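Quick notes on the structure that follows.
Yeah, one chain of the complex is gone here, protein chain that is, but the others are all in their spots.
As written, the chains take the letters A, B and C, and residue 1 is the first residue of each chain.
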Amino acid sequence: MTVRYKLGCELTYEIKGPTVFIFNLEVAKLRRHIDLVERLTIQPDRPLRTYTVPDVRNRYFSLEAGAGPLELRYEAEVTLDVYRADPATIRETPVAELPLDIMPFLLPSRFVSSDRLAAFAQREFGHLEQGHSRVTAICNWLYDHIDYRRGASNEQTTADESLLLRAGVCRDFAHIGIAFCRALNIPARFVSCYAYGLEPSDFHAVFEAYLDGRWWLFDGTRQANLDGLVRIGVGRDAAEIAFSWPFGEMEPGKVQITIEHVDGSPEAPGRTTDAISTEEPAPNAGAR
Amino acid sequence: MTVRYKLGCELTYEIKGPTVFIFNLEVAKLRRHIDLVERLTIQPDRPLRTYTVPDVRNRYFSLEAGAGPLELRYEAEVTLDVYRADPATIRETPVAELPLDIMPFLLPSRFVSSDRLAAFAQREFGHLEQGHSRVTAICNWLYDHIDYRRGASNEQTTADESLLLRAGVCRDFAHIGIAFCRALNIPARFVSCYAYGLEPSDFHAVFEAYLDGRWWLFDGTRQANLDGLVRIGVGRDAAEIAFSWPFGEMEPGKVQITIEHVDGSPEAPGRTTDAISTEEPAPNAGAR
Amino acid sequence: MTVRYKLGCELTYEIKGPTVFIFNLEVAKLRRHIDLVERLTIQPDRPLRTYTVPDVRNRYFSLEAGAGPLELRYEAEVTLDVYRADPATIRETPVAELPLDIMPFLLPSRFVSSDRLAAFAQREFGHLEQGHSRVTAICNWLYDHIDYRRGASNEQTTADESLLLRAGVCRDFAHIGIAFCRALNIPARFVSCYAYGLEPSDFHAVFEAYLDGRWWLFDGTRQANLDGLVRIGVGRDAAEIAFSWPFGEMEPGKVQITIEHVDGSPEAPGRTTDAISTEEPAPNAGAR
Partner (left out) sequence: MTVRYKLGCELTYEIKGPTVFIFNLEVAKLRRHIDLVERLTIQPDRPLRTYTVPDVRNRYFSLEAGAGPLELRYEAEVTLDVYRADPATIRETPVAELPLDIMPFLLPSRFVSSDRLAAFAQREFGHLEQGHSRVTAICNWLYDHIDYRRGASNEQTTADESLLLRAGVCRDFAHIGIAFCRALNIPARFVSCYAYGLEPSDFHAVFEAYLDGRWWLFDGTRQANLDGLVRIGVGRDAAEIAFSWPFGEMEPGKVQITIEHVDGSPEAPGRTTDAISTEEPAPNAGAR
């Protein structure tokens, strides 16, 4: 079952001096993102440089803005064709079988000091049966032990700190989840997305774990449906994933995100119990 | 002028239980690494999986070892054809011209919290003339302000901590140098290498900064010659670069590194004042 | 020369539920605080518990407030009789001669991790001539290397962090100064005070170093005159010194501080070059 979404964002800035922006807010060019139509409007008009990351298909565009207001509007329609599976059938991939290009997602990163959380993860999750259900157990633990609280963290907060504070927002839930996975030798990465049903509407962050040869979506916040996430970017953690990197002097203004069903699209399902993936397995996964 | 090196390493482990290893200790397959001949011997013999990272050409191999001793010997000969330039001619690349695939090296990473060091870097280096000389000034600052001291750090020490401790080893010098560069919007990355002249012989870590369209080598420790570095791997920081990642129970034993001139090879030069690079510029750098 | 000050503060709170407050905002009962007259008004009236710390004479009062507004007004007049000396005559006290009851001020504390800054302090100040001038050199270093910037820190910021951020407010300047002193085996402590000339008017924080048998005032911010500081409290660091500790649910409102000369009082001097102390030496200092 596929669902067609209409989504987008509007961003405004007040530029004080020459500022270079790099943006990552367009829908990722995935095979399961079908019939993507989109429009990007920038006022005043500026020439763009663009880049799409091989494999993961994150899309970046960059522009230079001079003093004055800058408005950016992105509108897209896309049909999301999620891949579903029975969680009970999804095993963990032993390290001995991990594609070596996935190894970076086993390693600690700026906000995910998994190297310091090995004992914590072993103590809480080491005894659990391996597989998709173990990462679900991590998400349940997050939901039970961490408060979702705006303002609890800032853009420099690490998984360690969130774990001690017992509070955070979506990025922090994702960081802790990723940290626990990596500490258990499960590759995990940070995902930014448009999220159907998120209240209030905003960019959302979840995480993916690599199990049984492909990446599966997880969200410890329970704020949106896993099968209603339209992916923007993936990376090691929030240090690599932002919708905007400004280099210069400016003041951010409005950030407005929307996502809705396209009329006539079948109803989105309620919270699914399926395992959900939106990226195809690498053709040679496991064969390397 | 090229120099031919004979180099290698011997590693031993005592394996306690089934252990998967990933190694990154082979000479990188760069165009400027000429006539590479090499031999890898593993006792007892084990099947290998291998992977070479596109572009940067890091080489990884992975194996599973059972209980008992494991010995690994790598021997190679390679002619190093460094690229030299007059530092005075090398400008910084403005963010507006940076290839977007290089952006990750502007971002903070596990051991390089450049996001917290913006004011520090601005205060110390913000007023200096831009270009290769500014990164050299960073290296001079490192040499003057940080003590090279074995045991001052461990495998979890960050650039922040080293900066406060005012002491570290080669990895820490590299981390601080990278942090300052990134904080100044100069892309920078961590480099592991065999280093001619390093005493005592060991794996060495230095860093590269992206200036004027290519990556240039820097070393704040002054422990080896920049034009005598045979590269193994590059990455965001030491979290991504190690000669060995063991997953399992084992005890490391001997780590012995050698590097020498091949007989008949011209004398290695003394400490150079040239700017040194060993990686070709991307063909389309700046064009993206 | 003595100067008479009229000073005070007004604080308001909106109490949401039963809240216990401990306050430390009254003028310390020092011998050099002469002819202290004061009035404390609390609306609505509440019974107080009070406590004065032996020796250092910090004064605390505690009260319980119920839901509703709470207003507190403290007014005082005091003649400040600072002790002055020629800095050139003030040596450092060798550890071998330090009164043992002063030892706690050599040790690291919550916001002053002097144990991690030994090398930093040695590198910057270890070679300087010992004495009052060395602590002045620390203050000059603070003024030159750290930006005074509101909002740069919060109530959990440590000296380490401020040193990396190169920015802070008065508490942070005091913390770094204390850290460097302790790292050099000079006892140092945190001081809260009313500060004549501070703009905008606020509670101020400075630090004291123990040299040659008594405590001397220092301020790396250069925001107020050392001989115009009317002391409230001293402690290891800001973890021990606050004007108010609320236990309960409330919202702070107004915080208004005033300090001015009493009419007819001689003009306050400009920035002094004298060494300034407001606490008598312990009668048996050095004899223990």
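As a convention for this text, contacts are C-beta pairs under 8 Å (C-beta built on N, C-alpha and C of every residue); 3 or more make two chains touch, one makes a residue touch a chain.
Remember, predicted model here, so these are calculated numbers, not experimental data.
The hidden chain, counted over the whole complex, makes contact with A, C. Note on the undisplayed chain: of the listed residues A:Lys16, A:Arg31, A:Arg91 or A:His145, the one touching it is A:His145.
Within the whole complex, the absent chain has one touching residue among A:Val27, A:Leu163, A:Leu211 or A:Ile276, and that is A:Leu163.
Taking the complete complex into account, A:Phe120 is the one of A:Tyr83, A:Phe120, A:Tyr148 or A:Trp245 that touches the chain left out. Within the complete assembly, C:Ala239 is the residue of C:Leu40, C:Val56 or C:Ala239 that touches the hidden chain. One chain is missing from the display, and on chain C it is touched by residues 20, 22, 49-51, 53-54, 60, 62, 64, 94-96, 99-101, 103-104, 107-110, 112-113, 115-116, 155-156, 185, 236, 239-240, 245, 247, 288. What chain A contributes to its contact with the hidden chain is residues 116-117, 119-120, 123, 145, 147, 160-161, 163-167.
Quick note on the criterion: only the chains that are shown with their structure count from here on.
Comparing the CA-atom centres of all chains against that of chain A, the greatest distance is found for C. Each chain gets one centre point, the mean of its Cα atoms, and the points for chain A and chain B are 30 Å apart. For chain A, no residue reaches two or more other chains under the stated contact definition.
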